[in-house]
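Every protein chain of the complex appears in place save one, which is left out.
Let's turn to chain A:
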Amino acid sequence: MTLVSGKIGNEYIVLEIRLEGNAKRRLEALGMTEGTKISILNNKKNGALVFKVRGTRLAIGKEIAESIAIKEVISV
């Protein structure tokens, strides 16, 4: 699954960032590296969303969200 299909309030682990160039580097510099835990705070119908990664709130558009593969953290 990708970030677009994530649900508000759930936690996920970043598996892969399928982006090239600047967007990927900026995400990585902001702490969005593979294996990082993120939680989705808000999202919109058009695919844009707000999530938290390493204590930082980021807002991204649909194009970026579609390129980030995630898997859900199963809470015990």
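By definition in this document, a contact is a pair of C-beta atoms (placed from the backbone, for glycine too) under 8 Å apart; a residue touches a chain by one contact, two chains touch by 3 or more; residues count from 1.
The rule is short, and it goes like this: contacts and distances are computed from a predicted model.
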Practice problem: Would you kindly match the missing chain to its UniProt protein name, picking from "FAD-binding oxidoreductase", "RNA polymerase sigma24 factor", "Deferrochelatase" or "Ferrous iron transport protein B"? | Solution: "Ferrous iron transport protein B"
Quiz item: List the chain A residues touching the unshown chain?
Solution: 22-23, 25-31, 33-36, 41-46, 48, 50, 54-64
